Structures are given as structure tokens and as C-alpha cells.
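Here the complex is missing a single protein chain, while all its other protein chains stay put.
Up next, chain A:
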Amino acid sequence: MVDFGTGERINRFVCPNDRQLALRAKLNTGWSVKTATLGYSQRTPHTSPLAAEEQEAIVQVIQRAEKLDLSEQQRIGKLVEKLENMRRNALGKTSSQCLLCGDNFGLLGAQKIVCMDCRRLACTKCSIDTLAGRGPRHIYQSSPKRSRLLANVKHLTKRGKLRVRKAFVYSTASREHWLCMICAETREMWKKSGAWFYKSIPKYVLPADNSRISRTKSVRTSRRYKDDDSSSDEERRMWGRRKRANSSTESALDALDQEQHNYHVRNSIYSRQNSSGESQVSREMDSLKTQMSSMTLNETKSCEESGNESRQDIEFSPDATRRESSAGRSLSDWNWSMENKLDERTSPSTSSINSSVFKSINEEKSIDASLGVIELSLTYDQETLTLHCTVYRAKNLIPMDMAGLSDPFCKLNILPNAKMSTRLRTKTVHKTRNPEFNENLTFYDISESDLMRKSLHILVVDDDKYGHDYMGETRIKLAKLKYQNTIYLTVPLENFGQEQKGPVPTTELTEWFDDLWSRGQILLGLCYNTKKRALVVSVVRCVNLLPMDNNGLSDPFVKLQLKPDPNHKKHKTSIKWKNLNPIFNEEFAFETRPTELSTQSLYITVYDKDYGKSNDYLGGLILGGTGSKGLRLKHWLDMIRYPDHRHEQWHNLTEDVLD
């Protein structure tokens, strides 16, 4: 076959065109210039490959850079470890204790500080005033309204003892300053590791495993035995992380091998249990098998999906199958370490059965995994009264943003519970519907009587700058842990009916969800009126607004603005005096074209009217636009999709000050 050459090259065997001939005539060089070579070299001057020595030089530079990167990763690893140690050593368990040192608050005890990042309580010794040691110039750089307050507080700070008083003063200003040591350290870590720039903590190597990762299990075993109980949990979590960090560099083949081993272990366990012949167990196993088969279906589906998502996920792993296999591998490691741990305590004959009964909690219910499923395991330790909860992953979560992805994290809580400090959360995994959490969270002070009464609530939430959206939840009765130390669960997420419909029924749930909608909610109606060619926004009502005035109430009003808007129209509702649950029922129209709506966004801000000083910000919300997610996105799109229909929806107000 004749090769006609690729598109950009000039075919040498084609006669030069008129233009080339005309140009050549001007050169007065005769016909000796070779058209083809001339054209060729002109078109692609830089395709000349790099010379061997050049390649060598570049490789050397890259190697030098890699060496530096490694030492940097070790450095970050140390920082991460330091922070983890700090977290682990935090003593405070109840709301009357300092989060870090565990000192009781009170008149004679430590003074209370609310950390502005995590909102937990710490004493003055365990927190730092980020304002201290800062020049006044900086203070005035913040918003003009606050600066006055700040300056005042700063003034107090100078006189040693008054400084403590300030902690009791509640105002937006005082919250600006105090950070507990953990959050201060976290910020410092974000600076030092460069995470502030890369928007996540870069790859790191923990000091403990500087040595190359050993593949042989015997080596791991010896390590594991050396560890005491308390650190092994932590380390297991670390291992999971490290594995993720390194998974891309290790061969997929190795991962597959490990996974096979994992299945083998599981199968052997099944057979052992079936042979025991107890009807209870076999029934459970049957239900588990159906669960498993549905899970494999899900898995293949998620594979396909993640294939589609690979554009976003490319940083994590080059292809979906490898991700799945490496995930399976980390699980296998976990199973293995779990067994070893129990070996230390109980006799080997019982341990394997005890530790690895897979159990599904919804034996009776049909499996409805429309909101996705979550995989986790629970371990109860009677000696230390701790409940270890390992969240492995979630699958097929509902999409929240325009690209069909979410930024999920899990919130865990034990309910009912008088104490507030049982709340835990996982980290956020960005841009995925199949997040790998692999995180071990520990609840302290769980007595055996608690197990009978209480249940673990897991809430999956989408992390967003403008509020967290509900993605489903599940409740697990802890009584299941009474009979066996460890349970593995694959639970479908459910929607228990609080689709953010204003106030949540039970008080306890309200409290727990508090930081989801800490600024109150607003009921908004959107309608695009095709006759008027205008977007009609109806502000119906607000609930649970923050009290801002001395009488414990606020004087709220709502401001509306469409951005970008050629008319620059702004609307305001009337002021509802002394009301935290105002009913407005007011409508406003923004003239705009339907084609423009998809690029515009509606800014809704709620303020507290004050005379003699600037209005207090109560909360805000953005609907539409590129950053919009979840319900806010859905509401906006519904409005565009179905004009001349009124769409009403509750939204949470968030504290981010919108401009």
C-alpha cells in the first residue's frame, strides 16, 4: 500500500503548487532547491527528537527532583503524624471539659473558648488567639463593620486578665480569633505542606514506614505483634492511607493477586460457618449471598460509571479496574490484621468465626439501594469501652453537581445521647460518587448498657462551600454488637423523610443536624413567567434565624439580587420586627431572558435590621450558577425547565458572607 503521509506533512511526490513555484522564481536560485525537503523542514521544525545526552541530562534533573520530593514527602509525613498524635491525645469527652487537656470548665476551673474552626470547646491554655501579635493594620483590613469590634477586643487583649473575659463574649468578632491547638496546628500543616495551594494534602510518607513497603506478610505480622492495642488502630488507618498513596505505583497484578487471596479467605469462612449447621447462621448467610450478588452487580455498574468519570478521577488511578482491585486489597489487609489482633486475645479456634461473620442489617427489608450503599465494620471493645467504626467506602451515591458527581463525607453519631461529643466525621472525598474513605473512627465511653439502647446514625453529606446537602442516612442498632465483637456491614442508604423540609421532627436529630443548618432555613418560590419575561422570586418565610439583638430576637429582612444582571436590580423585603421565624410572602420580579438564566445566579441574603450601626448578616444562599449543587441546583434547573410553574423549596442559610 502506498503511504501518502500524514496530514501535516507535504507529500514529496506531489508536484509543487503554483504559489511555491512563483515564490521559487523570485529566489533566483534555479530549480536546485528540493521542494519536498524544504516544505518538510519548514512545516515541522521541532519534531527532531531529543538527543541521547539531552535525555540523559533531563532524566538526571528529574531524579534529583524526585529525591527532593521524597524528602518533602517525609517532612509532610512528620507533620501529619504530629497532628494525628495531637488528635489522638485529645482528652476531652464531654461538653464540660476542654477538648485537649480534659480540664473541667467552671468558675474555678479552666476558661472556655470556642474554636472558630471546629466549634469545639477548649480552655485558654489549649487554644491560641490568632489575633495576638498581629499589627492593627491587619485588623482593619477585615470588613468595616467587624473591624470596630475587633479593635475593641484587641484593646482588651492588651490587658492580661481581661483577655479571659473575652471568651465569654459572644459576637462574630470573638469567634474570629480563637483556635484550639488542633485547628491551629491543622492550619499550620496546610501551610507547611503546601496543601493551601494544591487544595488537598499532598502525597506523604509517614515516618514509621520509611522503609520500602514489604510485600511479604510475615514481615507485617512481626510488626503487628509489636504494636500495642491503642496504636494499632491508628496505624491501621495510616496504612490504609499509605496504601492509597502508593497504589498507583504498585503493579495492578500484585493487587489482583491479593484480592484473590481475600476472596479465598472469605470463602473458607463461609464454608466453615455453613458446616456448623445452625439455621440462624445459614439464613443469614443466604441473605448475605443475595446481598453480595447485588453488590457485585453494583460493582460492575460502578466500574462502568467510573470509566465514564475517569476524566475526573484520573489523578487517583489510571483505570477503574485497578481502583476496584486495590480497594479489595486494602480490605483484605484489614481482615487479616483483624484476625491477628483477635488471636492475641482469644483462642485461635474461636477467633476466626467470631471476627468475620458478615451480616446484613436489613435481612427482612428488600434492598433498595437507590441512594447508594455504604460499607463499614463495627468493633466493640469491652475493656476500654470504645466502639471502633471503620468506614470503608460508599457506592453509587446520588449525584449532586452539574457534572453528575458529589463531594461526600460521612457524619457519625450515637443516638440517643445527651453528650454532644460523640459526633465524628470522615474526611471529604472530592468529585466522586464512589468514595473510598478507609477511615477508622472511635467512639469513647460506650457502656454495654448503651449498646442495648443506642444506635449508630450515619449521615452521608455533600460537602459544599454554601452548605452541606443531605445524601442519605442509615441507622444501625448497636445491640447487634452484644453477641459478637465485630460486624461487617453493607448497608443501603435511606431517606428517613427529612428532605430538608424545614425543622426536623425529633429534637435530638435537630441538634445533631444543627451544624448543617445552623443559620436557619428559608422557603423560596421560583417561577419564570414567560408573559412578563421575568423570574418571579417569592420569599415565603424563614425559620430558626439567629438572634442578633439584645432581646434575643432579630429584625430580619431579605435582600435579593440576580447576578450578572444588566438591569442591576436589587430587591428587599419588608422588615419583620422581633421575629426569628418571619413570614414574608412577598414576590419580586427580575426581568431576564430564559436563555440567560442558566448563566445567572440568584443571591439571597438575610440581614438583621439595626439602627445606628450596620445591619447584621444572618445567612445567605446562592441559587443557580456554576458553583450550585444539590437541592439548590435542582431547584434552579426545575425553574428553567418548567416555566410558568411555581417551585417551592426549603433551603439552608449558610454563614459564608456573600458579596
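The rule is short, and it goes like this: a contact is a pair of C-beta atoms (placed from the backbone, for glycine too) under 8 Å apart; a residue touches a chain by one contact, two chains touch by 3 or more; residues count from 1.
Note that contacts and distances are computed from a predicted model.
Here one chain is missing from view; checked against "RBR-type E3 ubiquitin transferase", "3-isopropylmalate dehydratase", "Alpha-L RNA-binding motif-containing protein" or "Ras-related protein Rab-8A", UniProt names that protein "Ras-related protein Rab-8A". When the omitted chain is restored, the residue from A:S127, A:T186 or A:Q521 that touches it is A:T186. When you scan A:D117, A:D450 or A:D565 for touch with the missing chain, the hit is A:D117.
Considering A:L546, A:L602, A:M639 or A:L653, the position touching the chain not shown turns out to be A:L546 (whole complex). Note on the undisplayed chain: of the listed residues A:K125, A:H388, A:R425 or A:K559, the one touching it is A:R425.
Among A:V61, A:M452 or A:I583, only A:V61 touches the chain that is left out of the view. Listed by residue number, the positions of chain A touching the unshown chain are 45-46, 48, 50, 54, 57-58, 61-62, 64-65, 68, 71-72, 74-75, 87, 95, 99, 114, 116-121, 130, 148-149, 152, 168-171, 173-176, 183, 186-187, 190-192, 194-197, 199-201, 407, 420-428, 430, 439, 441, 463, 465, 511, 514-515, 518, 546-547, 550-552, 610, 612-613.
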